[in-house]
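Only a single protein chain was left out; the remaining protein chains are all shown in position.
Take a look at chain A:
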């Protein structure tokens, strides 16, 4: 624990124990507890390092006039302090513990009514329950009874905390009992591990007496579960709901034998509840069924329960046999529109999970489930032609889902998830037909269209063999994509544009010649169709669409870049349009996408060693230069970060393999790390370095890095700083020093860059000037250093003058104190302001400001 913090803590405790009202900032106490938790986790005993806490707790629990938020904090803190057995004993001996968790104490003070006290009590206990002593304390004080009551507390937060606590108690008792009954430590640890939260439990010898106590706790909880699960009156629905939540929690966390015991105990009640059909309980009941489905018998059973609504609505025989009674009661429930939609959605959401289970548990093959989902989607759009449901009541039920976009979205999600199931590829043509119909349907909601596009891309990428796709399919899709790309709603246009881009990223096998291409080519004929659509979308009034169009263009053109395609008029026009977007667009999204476009282009080109002279890439370098200069002057820091990424690519291209060049973060690379061979393929000599550095200056890489370095946004400055250090290692490593310079190194030192009069350059000049002054001062002390050159950079820069001054790149790199800057940037201002010290200080100043309201203006929390 920080010594400065320890010294502030007693005063903070004093302030808290004396404050009658809550702190002006409601997060302070939470953050204070966070810090204490962190300290405890690190293995430090809170009582030992901050003895003032014991005094604090004991004075606060006796002072019930304090603000409830401070009392609640103290309850939680007590639990945290007592997390170790030793501290627990100290608290107990000083008789603080008994009072802290004494319910009557809080009830008599009239504070138990406040939910934050109840929650503090539960959470404090829960934190403490990490060792058998605490468990013993819990059992002896008979806290189970109030805890069971709190489970149906009027406060959702309290009820939920009580549920968590009950689960925790049950799991703790269970592991203790299993240690005892099996006499094998390993078993106990195993159970402990499975529950996660009590992973650290290690129970020493436990007396038979206490073990019986634990068994009694387990029995009491399970009895309560069984008894309260089925509501006897409507007013008990809330209790059932809570019990179901607890049950889902327990079934997900426990293991044999408790798991089986629980299931056995509640199975009948669960079935009774299912039959009773309380609409409010459907969802939590489904959660319990799903949590219980990890064994085979229950899997088959829950699969049947989940598929039944789908079976009834579509009339497809998914379940070979169903009890008439069950079918009848389900049909009755489905007749109500609201419950029908919610049941179908739960069923659809869980269908993919069902298909993941073993084939022998499935009542029908996945392909039949896909058929059912497709049939359901048709029903949703009012198409009853393929429905095979015979009875009129089933038809009534089907009518409930017509036009429901909620069901449509769930069904499309299910269709996406089912695409990977075995044997479903045969459904591809049917899926495509249906999805195109959905895309064409004028009544489709934008979110439904979005999901339809996603489903289409997904099925394309999973079923890579498109031989079953007909020309009619292609034609329909072309038409619908064209139509939707000019939809009146931007959401639809954006989804369409995104779809065109994603399709280009999916590789598929076409009918003839087994040729591999992307799905965009296979389905839509590729660039000649998509590029004009996307170019039109660059003019879209909505910035989101413009950004998507730019990304989609990059995806569509990726293949032609890799193949080194010839430069076309269209290419030139696109590049001009993009540069226009970069300098004119008012939204960051679109500008970011432009920079990413060039990053994609540059990286795909890098994989080709020598492009043909008239290839489209001949346009690349001049445009990259514009991107660097415009991007680094952008208002959006993310555009600047992307621009630096582009600069990094150029840096990498120029110097990979060069001595001293490390890709990425120089400080994080281990000095003895093995550098991949590929980096050594190109050998450089000093002349190459001069040449490359000159090009980097000309492309504007160096200016981009320098302007980034002085940026006010930390991520930009940090990245620029790292890249500048990389550059320095290659062109003028500090280790060599100015005097060791060879003739070639002297050449490198002569490479200069401009420092124009704009903002960032002024800042750099100032830094250089300061450095130069420092150096001069150093000289005057008498150090023998040839200052001619090093002074020149600074003086020249500082003088400013009419002409744009030039400075040596090497000099700038050496003079900027990059290492120190990196150090500061890595730590960031957050390091200061989110520290525990800052928190303690804030509590102290806030309280003193609060106590002198006259001198301080009232700061009202309102909105942001």
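In this text, contacts are C-beta pairs under 8 Å (C-beta built on N, C-alpha and C of every residue); 3 or more make two chains touch, one makes a residue touch a chain; residues count from 1.
Just so it is clear, contacts and distances are computed from a predicted model.
Engineer: Leaving aside the chains you can see, what is the UniProt protein name of the one that's missing? Options: "Pescadillo homolog", "Phospholipid-transporting ATPase", "AP complex subunit sigma" or "Integrator complex subunit 11".
Structural biologist: "Integrator complex subunit 11"
Engineer: Looking at A:211, A:381 or A:447, which makes contact with the chain not pictured?
Structural biologist: That would be A:447, which touches the missing chain.
Engineer: Touching the absent chain in the whole complex: find that residue among A:11, A:105 or A:406.
Structural biologist: A:406
Engineer: Out of A:155, A:464 or A:770, point to the residue that touches the absent chain in the complete complex.
Structural biologist: Candidates A:155, A:464 or A:770; residue touching the omitted chain: A:155.
Engineer: Going by the touch rule given at the top, which residues of chain A touch the chain that is not shown?
Structural biologist: Output for chain A: 25-28, 30-31, 115-116, 154-158, 160, 245, 248-249, 279, 283, 287, 290, 337-338, 342, 345-346, 349, 406, 409-410, 413, 446-447, 450, 491, 494-495, 544, 586-589, 592, 635-638, 712-715, 758-760, 762-763, 823-824, 826-834, 837-839, 841-842, 845-846, 848-849, 856-857, 859-864.
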